[in-house]
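Heads up, one of the protein chains got dropped from this complex, but the rest are sitting where they should.
Naming follows writing order (A and B), and every chain is counted from residue 1.
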Amino acid sequence: MGDVAFWGVNAVRIWVLALVVALCGGCTFSRVRTNPEVADLETAWIVPGTTTYREVVGRLGMPPPVGQADSAPAFVSAETLHWLSTDTRIFELKVGYIVSPIFRRSRTVAADDVLIRFDDAGVVRQVSRTRRRGDETTVLDFREARP
Amino acid sequence: MRVGLFLAVLALCAGCISERMGYAALDVEPPRPGATYHDAVTTLGNPMTVHDLPDGSTEAVWVGTATCGGAFEISFWGVRLLRLGNTETVTQGRRLVFDAAGRLTASWPVGEGDPPWGVVPFGR
Partner (left out) sequence: MKRLLLLALVTPLLGGCIWNRAKVNDAEVAARAAAIVPGKTHAEELPKLMGTVPSSVIPLKDGRTVYAFSYGDAKTEGFTLLLFTLSKTNSAFSAVYVFTDMKGVVRHVEASPAPETAWETWPFGE
């Protein structure tokens, strides 16, 4: 290929030039993190079967909404309190000079997640805490009240 | 051959958009019957909702969204003349039911499979 030429210009150079021109749309790497403070919540002090709803709220505060202001019902109920932090990684490529197709890949995962379940008396019955980094989900804490 | 190449170039010009959130972003097999709630959390993370059913069993639901589509722009010297694009989003998830002993007895998919790819926004 090194010997091939078009209009006196080396083919490899033309290929490189075409690639550079095509990439003139640009690559975008972006990331969105919501509620990162969830990673620092302390839950080791919670004792399933003993700790109450008021004690949990008194020490951890209420769970924040995620993504939209009206999403609170998804994270607060009589039976559960759910703290969620999300991590979104986005790659976008606009290729081309006049006609530019858009290539976008986005993945959103629950980076840190604390779910506390309560019984009818408002006492903690289960604490479940997970963390996701890359493709791995790790359970950091999982304790239940003895029946 | 030429027609195939032309169609391939045309398809490439239409772009590709893929966005996944929550359950749809996981690439794992759902837990098998007999698995415990802890097993499910280890595989899928915490569910979005979990509550007790009247018969003493527990229902947990994991949800997410998958978006697929394409878009392209026609511009010249920084002036955008046309942008054409279309995406479709579907819910994807899984609903698991654990009996009173804590073992998985039922597993249903929530929502549909992956959405189709398309770039034309007109029509139904």
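Heads up, the rule we're going with is that a residue touches a chain if its C-beta (ideal position, glycine included) is under 8 Å from a C-beta of that chain, and two chains touch if they have at least 3 such contacts.
What you see is a predicted model; the values in this text were computed from it and never measured.
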May I ask you to name the displayed chains that the omitted chain touches in the full complex?
A
Touch with the omitted chain, as defined above, among A:Val16, A:Ala44 or A:Ala78:
A:Ala78
Per the touch definition above, residue among A:Val12, A:Val47, A:Met62 or A:Ile98 touching the missing chain
A:Met62
Please give every residue of subunit A in contact with the chain that is not shown.
23-24, 26-37, 57, 61-67, 69-73, 76-78, 89, 120, 133
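The rule is short, and it goes like this: only the chains that are shown with their structure count from here on.
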Where subunit A and subunit B are represented by their mean Cα positions, the distance between them in whole Å:
15
Give the list of subunit A residues in touch with subunit B in this complex.
74, 79-80, 82, 88, 94, 96, 98-110, 113-115, 117, 128-130, 132, 135, 137, 139, 142
Could you pull out which subunit B residues touch subunit A in their complex?
12-22, 25-27, 38, 41-52, 70-76, 85
